[in-house]
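Yeah, one chain of the complex is gone here, protein chain that is, but the others are all in their spots.
And now, chain A:
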């Protein structure tokens, strides 16, 4: 059957989101999770981190009261302001304090394996 119009946010960890990733391209719809490291009230740009990896998130369309060091999850599209300036323009976001990040990372890997397995089974 035909696919729905709205793109889903593919599950990626910030550490996976490098130039080698298939998701690292203009307009890619992603779901990212990380700890709030910095937030600029004037530009509504948040910087989240997960381990050593960081990502800028444009939150101008969201109504969230940000708290430093809290964990947030965003779904949005990746934009390249310049080759070195990557920002996720968030469509939706929420506070996920209490999330088990270790389990989250393991579950993403399991989901990716499961989906690859499903595709392999459906191949003629």
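Simple rule for what comes next: contacts are C-beta pairs under 8 Å (C-beta built on N, C-alpha and C of every residue); 3 or more make two chains touch, one makes a residue touch a chain; residues count from 1.
Definition applied: contacts and distances are computed from a predicted model.
Asks: Can you pick, from "Pseudouridylate synthase TRUB2, mitochondrial", "CST complex subunit STN1", "Trm112p-like protein" or "Response regulatory domain-containing protein", the UniProt name of the chain not shown?
Replies: "CST complex subunit STN1"
Asks: Name, in rising order, the residues on chain A that touch the hidden chain in the full complex.
Replies: 1-4, 6-11, 31, 62, 71, 75, 91-94, 96-100, 103-104, 107-108, 110-111, 114-115, 118, 121-122
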